[in-house]
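Of the protein chains in this complex, one is absent; all others appear in place.
Labels for the chains are A and B, by order of writing; each one numbers its residues from 1.
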Amino acid sequence: MQGLIDFLSQGGYAFYVWSAFGMTFALLIAEALVLRRSRRTILQRVGRLARLRMQNVPPGEHR
Amino acid sequence: MKINWFKYAAPTAFYPLAGRLVPVLAVAAAALVLFALYWGFFETPERLGGTNPQKEYYRIIFIHVPAAWMSMWLYLVLAAWSAVGLVFNTRLSFMMTNAVAPTGAIFTFLALWTGAFWGRPSWGTYWDWDPRLTSELILFFLYIGFMALHSAIDDSRRADRAAALLAIVGLVMLPIIYWSINCPDPNNCAALHQRSSLTDIESNILTAMLVMTLGFWLYSFAAAFARLRNIILLREQDSAWVRTMVDAAGAGGPANAGGGDALDANRRGVSA
Partner (left out) sequence: MKARQKRLIFVGVAVIGVGIAATLALSALNSNIAYFFSPSQVHAGEHPTDAVFRVGGLVVEDTLKRQEDGLTVRFDVTDNARTVPVSYTGILPDLFGEGQGVVAKGRIGTDGVFYADQVLAKHDESYMPPEVEDTLQTAHAEGVVETAGQSMPAAGRTVTQ
(Lines give C-alpha, C1' and ligand atoms only; values in the text may rest on other atoms or scores of the structure.)
Protein backbone atom coordinates (compact mmCIF):
# COMPACT_ATOMS: atom_id res chain seq x y z
CA MET A 1 0.00 0.00 0.00
CA GLN A 2 2.76 2.39 0.98
CA GLY A 3 4.54 1.36 -2.18
CA LEU A 4 1.53 2.36 -4.24
CA ILE A 5 1.27 5.73 -2.53
CA ASP A 6 4.98 6.35 -3.06
CA PHE A 7 4.61 5.39 -6.69
CA LEU A 8 1.64 7.70 -7.22
CA SER A 9 3.26 10.64 -5.47
CA GLN A 10 6.41 10.44 -7.68
CA GLY A 11 8.50 12.16 -5.04
CA GLY A 12 6.01 15.03 -4.78
CA TYR A 13 5.96 15.70 -8.52
CA ALA A 14 2.75 13.75 -9.12
CA PHE A 15 0.95 16.74 -10.65
CA TYR A 16 3.54 17.22 -13.39
CA VAL A 17 4.24 13.56 -14.08
CA TRP A 18 0.61 12.45 -14.23
CA SER A 19 -0.56 15.53 -16.13
CA ALA A 20 1.94 14.70 -18.85
CA PHE A 21 1.35 10.95 -18.93
CA GLY A 22 -2.40 11.30 -18.44
CA MET A 23 -2.89 13.68 -21.35
CA THR A 24 -0.71 11.53 -23.61
CA PHE A 25 -2.62 8.31 -23.10
CA ALA A 26 -6.01 10.00 -22.89
CA LEU A 27 -5.43 11.51 -26.33
CA LEU A 28 -4.06 8.35 -27.91
CA ILE A 29 -6.93 6.23 -26.59
CA ALA A 30 -9.45 8.90 -27.58
CA GLU A 31 -8.04 8.93 -31.11
CA ALA A 32 -8.38 5.16 -31.36
CA LEU A 33 -11.98 5.28 -30.11
CA VAL A 34 -12.93 8.13 -32.46
CA LEU A 35 -11.47 6.18 -35.39
CA ARG A 36 -13.48 3.09 -34.49
CA ARG A 37 -16.70 5.03 -34.07
CA SER A 38 -16.30 6.96 -37.32
CA ARG A 39 -15.63 3.66 -39.10
CA ARG A 40 -18.98 2.33 -37.84
CA THR A 41 -20.77 5.52 -38.86
CA ILE A 42 -19.26 5.47 -42.33
CA LEU A 43 -20.10 1.79 -42.84
CA GLN A 44 -23.67 2.44 -41.79
CA ARG A 45 -23.96 5.37 -44.15
CA VAL A 46 -22.39 3.53 -47.05
CA GLY A 47 -24.72 0.61 -46.31
CA ARG A 48 -27.78 2.85 -46.28
CA LEU A 49 -26.81 4.43 -49.58
CA ALA A 50 -26.21 1.03 -51.13
CA ARG A 51 -29.59 -0.16 -49.88
CA LEU A 52 -31.32 2.81 -51.42
CA ARG A 53 -29.59 2.10 -54.69
CA MET A 54 -30.58 -1.55 -54.53
CA GLN A 55 -34.18 -0.59 -54.16
CA ASN A 56 -34.01 1.69 -57.15
CA VAL A 57 -31.86 -0.27 -59.57
CA PRO A 58 -33.91 -3.42 -60.36
CA PRO A 59 -36.87 -1.94 -62.20
CA GLY A 60 -40.40 -3.29 -61.94
CA GLU A 61 -40.16 -5.67 -58.99
CA HIS A 62 -40.53 -3.02 -56.28
CA ARG A 63 -42.77 -0.15 -55.47
CA MET B 1 9.89 0.21 -50.90
CA LYS B 2 8.56 2.41 -53.63
CA ILE B 3 7.84 -0.56 -55.86
CA ASN B 4 6.02 -2.21 -53.04
CA TRP B 5 3.86 0.86 -52.56
CA PHE B 6 3.11 1.21 -56.24
CA LYS B 7 1.78 -2.31 -56.18
CA TYR B 8 -0.68 -1.18 -53.53
CA ALA B 9 -1.15 2.29 -54.98
CA ALA B 10 -4.78 1.47 -55.76
CA PRO B 11 -7.12 2.00 -52.81
CA THR B 12 -8.82 -1.26 -53.77
CA ALA B 13 -5.66 -3.20 -53.08
CA PHE B 14 -4.56 -1.22 -50.05
CA TYR B 15 -7.86 -1.27 -48.18
CA PRO B 16 -7.83 -4.96 -47.20
CA LEU B 17 -4.06 -4.90 -46.58
CA ALA B 18 -4.46 -1.99 -44.15
CA GLY B 19 -7.36 -3.82 -42.54
CA ARG B 20 -5.14 -6.80 -41.79
CA LEU B 21 -2.28 -4.60 -40.54
CA VAL B 22 -4.26 -2.36 -38.15
CA PRO B 23 -4.99 -4.91 -35.39
CA VAL B 24 -1.48 -6.38 -35.56
CA LEU B 25 0.13 -2.94 -35.32
CA ALA B 26 -2.23 -1.84 -32.56
CA VAL B 27 -1.50 -4.88 -30.40
CA ALA B 28 2.26 -4.57 -30.95
CA ALA B 29 2.12 -0.85 -30.15
CA ALA B 30 0.19 -1.46 -26.93
CA ALA B 31 2.66 -4.14 -25.85
CA LEU B 32 5.68 -1.92 -26.50
CA VAL B 33 4.14 1.10 -24.78
CA LEU B 34 3.20 -0.94 -21.71
CA PHE B 35 6.70 -2.39 -21.56
CA ALA B 36 8.22 1.08 -21.88
CA LEU B 37 5.95 2.39 -19.12
CA TYR B 38 6.93 -0.47 -16.82
CA TRP B 39 10.62 -0.01 -17.56
CA GLY B 40 10.42 3.77 -17.27
CA PHE B 41 8.74 3.77 -13.88
CA PHE B 42 10.28 0.72 -12.18
CA GLU B 43 13.70 0.10 -13.69
CA THR B 44 15.06 3.64 -13.79
CA PRO B 45 16.72 5.76 -11.10
CA GLU B 46 14.42 8.07 -9.15
CA ARG B 47 16.64 11.05 -9.65
CA LEU B 48 19.53 12.19 -11.74
CA GLY B 49 22.85 13.59 -10.65
CA GLY B 50 25.72 15.79 -11.65
CA THR B 51 25.03 18.81 -13.80
CA ASN B 52 21.44 17.74 -14.30
CA PRO B 53 20.09 16.89 -10.84
CA GLN B 54 16.47 16.34 -11.86
CA LYS B 55 14.02 14.53 -9.64
CA GLU B 56 11.19 12.15 -10.58
CA TYR B 57 9.74 14.60 -13.09
CA TYR B 58 12.53 13.75 -15.53
CA ARG B 59 10.43 10.65 -16.33
CA ILE B 60 8.39 12.85 -18.61
CA ILE B 61 11.31 12.27 -21.01
CA PHE B 62 9.80 8.84 -21.78
CA ILE B 63 6.89 10.44 -23.59
CA HIS B 64 8.18 13.92 -24.34
CA VAL B 65 11.11 12.96 -26.52
CA PRO B 66 9.26 10.18 -28.42
CA ALA B 67 6.29 12.51 -29.02
CA ALA B 68 8.58 15.30 -30.24
CA TRP B 69 10.38 12.87 -32.57
CA MET B 70 7.05 11.58 -33.90
CA SER B 71 5.84 15.12 -34.54
CA MET B 72 8.79 15.68 -36.87
CA TRP B 73 8.88 12.25 -38.50
CA LEU B 74 5.17 12.26 -39.19
CA TYR B 75 5.52 15.69 -40.76
CA LEU B 76 8.23 14.24 -42.98
CA VAL B 77 5.84 11.42 -43.93
CA LEU B 78 3.09 13.98 -44.56
CA ALA B 79 5.31 16.09 -46.81
CA ALA B 80 6.69 13.03 -48.61
CA TRP B 81 3.22 11.70 -49.48
CA SER B 82 2.20 15.23 -50.49
CA ALA B 83 5.14 15.37 -52.89
CA VAL B 84 4.39 11.90 -54.28
CA GLY B 85 0.76 12.91 -54.72
CA LEU B 86 1.61 16.14 -56.51
CA VAL B 87 4.14 14.47 -58.81
CA PHE B 88 2.37 11.23 -59.68
CA ASN B 89 -1.18 12.44 -59.01
CA THR B 90 -2.02 9.23 -57.18
CA ARG B 91 -5.20 9.19 -55.13
CA LEU B 92 -3.84 7.00 -52.40
CA SER B 93 -0.91 9.32 -51.63
CA PHE B 94 -3.25 12.20 -50.94
CA MET B 95 -5.46 9.99 -48.80
CA MET B 96 -2.32 8.98 -46.92
CA THR B 97 -1.51 12.62 -46.14
CA ASN B 98 -4.97 13.10 -44.67
CA ALA B 99 -4.59 9.91 -42.69
CA VAL B 100 -1.28 10.99 -41.15
CA ALA B 101 -2.00 14.65 -40.38
CA PRO B 102 -4.30 14.30 -37.32
CA THR B 103 -1.98 11.81 -35.65
CA GLY B 104 0.96 14.12 -36.31
CA ALA B 105 -0.95 17.04 -34.85
CA ILE B 106 -1.72 15.00 -31.74
CA PHE B 107 1.94 14.11 -31.22
CA THR B 108 2.98 17.73 -31.76
CA PHE B 109 0.46 18.88 -29.20
CA LEU B 110 1.68 16.17 -26.81
CA ALA B 111 5.29 17.27 -27.27
CA LEU B 112 4.27 20.81 -26.29
CA TRP B 113 2.01 19.67 -23.44
CA THR B 114 4.44 17.21 -21.86
CA GLY B 115 7.23 19.74 -22.36
CA ALA B 116 5.24 22.33 -20.41
CA PHE B 117 4.75 19.96 -17.50
CA TRP B 118 8.42 19.12 -17.60
CA GLY B 119 9.62 22.67 -18.00
CA ARG B 120 7.69 23.96 -15.01
CA PRO B 121 9.43 21.86 -12.33
CA SER B 122 12.86 21.87 -13.99
CA TRP B 123 13.39 25.24 -15.71
CA GLY B 124 10.76 27.09 -13.70
CA THR B 125 8.28 27.90 -16.45
CA TYR B 126 5.54 26.19 -18.44
CA TRP B 127 6.34 28.17 -21.55
CA ASP B 128 9.15 30.27 -22.89
CA TRP B 129 9.85 31.67 -26.33
CA ASP B 130 12.80 29.37 -26.59
CA PRO B 131 13.68 28.75 -30.27
CA ARG B 132 12.78 25.08 -30.06
CA LEU B 133 9.47 25.64 -28.27
CA THR B 134 8.51 28.37 -30.74
CA SER B 135 9.38 26.32 -33.80
CA GLU B 136 7.52 23.29 -32.45
CA LEU B 137 4.48 25.51 -31.90
CA ILE B 138 4.68 26.64 -35.53
CA LEU B 139 4.84 22.97 -36.57
CA PHE B 140 1.60 22.43 -34.64
CA PHE B 141 0.00 25.34 -36.51
CA LEU B 142 1.20 23.83 -39.78
CA TYR B 143 -0.58 20.56 -39.01
CA ILE B 144 -3.73 22.47 -38.06
CA GLY B 145 -3.38 24.66 -41.16
CA PHE B 146 -3.02 21.57 -43.35
CA MET B 147 -6.23 20.05 -42.00
CA ALA B 148 -8.13 23.34 -42.01
CA LEU B 149 -7.12 24.15 -45.57
CA HIS B 150 -8.11 20.70 -46.74
CA SER B 151 -11.51 20.82 -45.11
CA ALA B 152 -12.14 24.39 -46.30
CA ILE B 153 -12.03 23.41 -49.98
CA ASP B 154 -15.06 21.44 -51.13
CA ASP B 155 -13.58 19.83 -54.21
CA SER B 156 -11.42 17.07 -52.76
CA ARG B 157 -8.92 17.04 -55.64
CA ARG B 158 -8.26 20.75 -55.31
CA ALA B 159 -8.15 20.41 -51.54
CA ASP B 160 -5.58 17.64 -51.89
CA ARG B 161 -3.30 19.72 -54.03
CA ALA B 162 -3.56 22.95 -52.02
CA ALA B 163 -2.96 21.19 -48.71
CA ALA B 164 -0.09 19.18 -50.18
CA LEU B 165 1.57 22.39 -51.30
CA LEU B 166 1.25 23.83 -47.81
CA ALA B 167 2.73 20.66 -46.33
CA ILE B 168 5.75 20.85 -48.65
CA VAL B 169 6.39 24.53 -47.97
CA GLY B 170 6.06 23.86 -44.24
CA LEU B 171 8.90 21.37 -44.55
CA VAL B 172 11.20 24.34 -43.92
CA MET B 173 10.29 24.05 -40.23
CA LEU B 174 11.94 20.65 -39.76
CA PRO B 175 15.57 21.80 -40.14
CA ILE B 176 14.71 24.87 -38.08
CA ILE B 177 13.43 22.70 -35.24
CA TYR B 178 16.38 20.39 -35.58
CA TRP B 179 18.98 23.16 -35.43
CA SER B 180 17.12 25.39 -32.99
CA ILE B 181 19.38 24.08 -30.22
CA ASN B 182 22.52 24.76 -32.16
CA CYS B 183 24.08 27.18 -29.73
CA PRO B 184 27.89 27.15 -29.61
CA ASP B 185 28.10 27.96 -25.89
CA PRO B 186 25.01 26.97 -23.88
CA ASN B 187 25.77 29.59 -21.26
CA ASN B 188 25.77 32.38 -23.81
CA CYS B 189 22.34 31.64 -25.22
CA ALA B 190 18.84 32.23 -23.96
CA ALA B 191 17.81 28.84 -25.35
CA LEU B 192 16.64 26.47 -22.62
CA HIS B 193 16.92 23.34 -24.71
CA GLN B 194 20.42 22.02 -25.03
CA ARG B 195 22.17 19.87 -27.51
CA SER B 196 21.67 16.24 -26.65
CA SER B 197 23.32 12.97 -27.39
CA LEU B 198 22.09 9.45 -26.80
CA THR B 199 25.42 8.51 -25.25
CA ASP B 200 24.77 10.90 -22.35
CA ILE B 201 21.69 8.98 -21.28
CA GLU B 202 21.77 6.12 -18.81
CA SER B 203 20.94 2.81 -20.46
CA ASN B 204 17.69 2.08 -18.56
CA ILE B 205 16.36 5.57 -19.30
CA LEU B 206 17.41 5.13 -22.91
CA THR B 207 15.70 1.73 -23.11
CA ALA B 208 12.36 3.06 -21.89
CA MET B 209 12.61 6.07 -24.21
CA LEU B 210 13.50 4.11 -27.34
CA VAL B 211 10.94 1.35 -26.75
CA MET B 212 8.30 4.05 -26.25
CA THR B 213 9.40 5.64 -29.52
CA LEU B 214 8.96 2.33 -31.33
CA GLY B 215 5.54 1.92 -29.70
CA PHE B 216 4.52 5.40 -30.84
CA TRP B 217 5.69 4.58 -34.37
CA LEU B 218 3.57 1.44 -34.51
CA TYR B 219 0.66 3.32 -32.96
CA SER B 220 1.01 5.99 -35.64
CA PHE B 221 0.96 3.38 -38.39
CA ALA B 222 -2.10 1.73 -36.87
CA ALA B 223 -3.96 5.03 -36.46
CA ALA B 224 -2.99 6.26 -39.93
CA PHE B 225 -4.03 3.00 -41.60
CA ALA B 226 -7.32 2.92 -39.70
CA ARG B 227 -8.01 6.51 -40.74
CA LEU B 228 -6.93 5.70 -44.28
CA ARG B 229 -9.56 2.96 -44.45
CA ASN B 230 -12.21 5.43 -43.34
CA ILE B 231 -11.08 7.95 -45.94
CA ILE B 232 -11.06 5.32 -48.68
CA LEU B 233 -14.58 4.23 -47.73
CA LEU B 234 -15.84 7.80 -47.74
CA ARG B 235 -14.24 8.83 -51.00
CA GLU B 236 -14.98 5.63 -52.90
CA GLN B 237 -18.44 4.99 -51.52
CA ASP B 238 -20.00 5.19 -54.96
CA SER B 239 -17.67 2.64 -56.51
CA ALA B 240 -18.70 -0.94 -57.11
CA TRP B 241 -15.91 -2.47 -55.03
CA VAL B 242 -16.95 -0.61 -51.90
CA ARG B 243 -20.55 -1.73 -52.36
CA THR B 244 -19.65 -5.37 -52.75
CA MET B 245 -17.19 -5.10 -49.91
CA VAL B 246 -19.74 -3.57 -47.57
CA ASP B 247 -22.05 -6.44 -48.37
CA ALA B 248 -19.31 -9.00 -47.79
CA ALA B 249 -18.37 -7.36 -44.50
CA GLY B 250 -21.98 -7.56 -43.41
CA ALA B 251 -22.12 -11.26 -44.20
CA GLY B 252 -18.66 -11.88 -42.80
CA GLY B 253 -19.41 -11.63 -39.10
CA PRO B 254 -20.27 -9.47 -36.14
CA ALA B 255 -17.16 -7.30 -36.45
CA ASN B 256 -18.88 -4.72 -38.61
CA ALA B 257 -22.35 -5.19 -37.19
CA GLY B 258 -25.08 -2.62 -37.65
CA GLY B 259 -25.09 -1.23 -41.16
CA GLY B 260 -23.48 -4.20 -42.83
CA ASP B 261 -25.84 -6.75 -41.38
CA ALA B 262 -28.93 -4.70 -41.99
CA LEU B 263 -27.80 -4.10 -45.52
CA ASP B 264 -27.14 -7.74 -46.15
CA ALA B 265 -30.45 -8.88 -44.72
CA ASN B 266 -32.28 -6.31 -46.74
CA ARG B 267 -30.51 -7.31 -49.88
CA ARG B 268 -31.38 -10.95 -49.44
CA GLY B 269 -34.95 -9.93 -48.85
CA VAL B 270 -34.96 -7.96 -52.04
CA SER B 271 -33.48 -10.63 -54.23
CA ALA B 272 -35.60 -13.40 -52.79
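Operating definition for what follows: contacts are C-beta pairs under 8 Å (C-beta built on N, C-alpha and C of every residue); 3 or more make two chains touch, one makes a residue touch a chain.
Note that the structure is predicted; figures quoted are calculated from it, not measured.
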item	value
Where the missing chain makes contact, among the chains that are shown	B
Among B:M70, B:L142 or B:I231, residue touching the chain not depicted	B:L142
Chain B, residues in touch with the chain not shown (by the definition above)	45, 47-55, 58, 61, 121-125, 128-129, 131, 134-135, 138, 142, 145, 149, 152-153, 155, 158, 162-163, 165-166, 169-170, 172-173, 176, 180, 182, 186-192, 194-197, 200-202, 205
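Operating definition for what follows: only the chains that are shown with their structure count from here on.
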item	value
Computed distance of Cα centres, chain B from chain A, in Å	16
Chain A partner contacts - residues on chain B that touch it in the complex	26, 41, 46-47, 55-57, 59-60, 63-64, 67, 102-103, 106, 109-110, 113-114, 117-118, 120-121, 219, 222-223, 226-227, 229-230, 233-234, 237, 242-243, 246-247, 249-250, 256, 258-260, 262-263, 266-267, 270
Complex contacts: residues of chain A adjacent to chain B	7, 10-13, 15-17, 19-21, 23-24, 27-28, 31-32, 35-36, 38-40, 42-51, 53-55, 58, 61-62
